[in-house]
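Only one protein chain is missing; all other protein chains are in place.
Chain IDs A and B follow the sequence of writing; residue 1 opens each chain.
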Amino acid sequence: MGDGVQQAVTKEWLDLTLASWPAQTARMLREVGDPFRNPVGAALKEALPEIVSEALAGMDETRIRAALDRVVRIRAVQDFTPSQAVSFVFLLKDIFRRHGAAGLEERVDRLALLAFDLYMECREQLSEIRVREARRRMWVMERMAGKEAKPEYGTH
Amino acid sequence: MELTSLIAVAIPYAAIAIFLIGFSYRIVRWSLSPVPFRIPTVCGQQKSLPWIKAGYLESPWTRMGVVARMALEILLFRSLFRNTRAELRQGPKLSYLESKFLWLGALAFHWSFLVILLRHLRFFLEPVPAFVGAIEAADGFFQVSLPVLYLTDVVILVALGYLLARRIWNAQARYISLPSDYLALALLIGLAGTGVIMRYFTRVDVIAAKQFALGLATFSPVAPENLGVMFYAHLFTLSALIAYLPFSKLVHMGGVFLSPTRNLANDNRARRHVNPWNYPVKVHTYQEWEDEFREKIAAAGLPLERQ
Partner (left out) sequence: MSNPKPEQLVQIDYRPPSRDWMNPAVEFRRGTFCYSAAAKNLEYLNLPNPREWQPFDKDWKLPPDWKRIVLEGMRDRLRKFRSFRLFMDICVRCGACADKCHFYIGSGDPKNMPVLRAELLRSVYRRYFTLAGRLFGKLAGARDLTEDVVKEWFYYFYQCTECRRCSVFCPYGIDTAEITMIGRELLNLIGCNINWVLEPAANCFRTGNHLGVQPHGFKDSIDFAVDELEEITGVRVEAPINRKGAEILFIVPSADYFGTPHYYSLLGYLMLFHEIGLDYTFSAFASEGGNFGLFNSHEMIKRLNAKIYAEAKRLGVKWIVGAECGHMWRVLHQYMDTMNGPADFLEVPVSPVTGTRFDHARSTKMVHLCEFTADLIKHGKLKLDPSRNNHWNVTFHDSCNPSRAMGLLEEPRYILRNVCNHFHEMPENTIREQTFCCGSGSGLGTDENFEMRMRGGLPRANAVRYVRDKYGVNLLACICAIDKATLPPLLEYWTPGVEVAGVHELVGNALVMRGEAERKTDLRGQPLELQEAVHA
């Protein structure tokens, strides 16, 4: 697989993924280069190429996981339904096909399943964090009432 | 006077009248509305301890500091420039160019417009003041054509073109734009465009134009002669623009001076700001509080005002 195809696939994938945000926002996500002004765009621009390159080569799970997590973590708290949140992975299938990269369907399926796992992890994490937050608010009272010995260290 | 001359005289006068009344009304209404709280947006270190360097411009605590801050804001569009500063070291990225262009485009438009206005004083004053001549000389520095090509004429058209293109092609700017935003740009482009055509292409009779303008300025209007259709177009666009101004967002030219987040000093804790309509409100007094919790206060061993 040539670098050209990899680049073309990445570009097309980024374009289609960006299209799931409102047009005005997609423009900002695409064009604002400063990662601190545009963290979502930066995450997409860093993560998607990484995923494509792994899908075309080693399928290193740790690296894919880290890259997918960056994108899914964002979409898990934005205005997307669960299916919308992970839909961007499925887009890859047809893009590969169109660029003549056959036989990658199974890999995309694996990516999609992983994305779904990550989405669920994020959502579960959110509810756990919410519970911990509620306890932190009343932390002194809880301890004064002796309901709990010293908690684990730190604020988390 | 012919009908056309009448229109050429009546419309500018009417427009000026609407402008003067409307614009003063807006300014007076703003200035009469009180500033109940001192709410500067502070953009730098406060003046506190003597050994900490305070931001004289970004967090002004004297009147001079405020004047300097406002001057930077009004003359150089300081806040708009802030857009670009942080990204200067991030490398030449598109967004950096984008936000820099907004600042540059806005600055270029406003300054050229001011210079062109001042140049136009030639038509309204006799003898022509020396500074007008000086401005013309500077503006026409690149004597590339005859009549002399004024730099500002080029700059204003490019800048306005950019500001319009930005509203049309930038999805974000398009989304927030209202019809009135395009109207204002259209009027300005029309005004600058007709002026440029008149000066460089149809070659208006400058003497006749000056006669007409002087007549208007001295309240002894004379009928315009041999001025051509472009002159009328120029005159009417101008009239439309100044008559529209008080009803539009273009009043920002006056409003910017009154903005309470910019024109107040950050000396809140040193100098008390008075709210003219400050009124008494229902509060919960200490005595009410003590009465409600008397037993608990006593039980906790805290002192009571009344036993």
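Here is the rule we use: a residue touches a chain if its C-beta (ideal position, glycine included) is under 8 Å from a C-beta of that chain, and two chains touch if they have at least 3 such contacts.
This is a predicted model, so every value here is computed, not measured.
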item	value
Among B:Pro36, B:Pro129 or B:Pro147, residue touching the chain not depicted	B:Pro36
Option touching the unshown chain, where B:Ala8, B:Val66, B:Leu102 or B:Leu238 are the choices	B:Leu102
Contact with the hidden chain (one of A:Leu29, A:Ala55 or A:Leu68)	A:Leu29
Touching residues (missing chain, whole complex) on chain B	26, 29-31, 33-39, 41-49, 51-55, 58-59, 61, 73, 77, 79-80, 82-83, 86-87, 99, 102, 106, 170, 172-173, 175-181, 247-249, 251-252, 255-256, 258-262, 266-275, 277-278, 281-286, 289-290, 292-293, 296-297, 299-303, 305
Hidden partner chain, residues of chain A it touches	16, 19-25, 28-29, 32, 34-40, 42, 73-74, 77-79, 84, 87, 90-91, 93-94, 122, 125-126, 129-130, 132-134, 136-141, 143-144, 150, 153-156
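Simple rule for what comes next: only the chains that are shown with their structure count from here on.
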item	value
Separation of chain A from chain B, taking each centre as the mean of its C-alpha atoms, in whole Å	44
Chain A partner contacts - residues on chain B that touch it in the complex	86-87, 90-91, 93-96, 98, 170-172, 174-175
Residues of chain A touching chain B in the complex	23-28, 31-34, 37-38
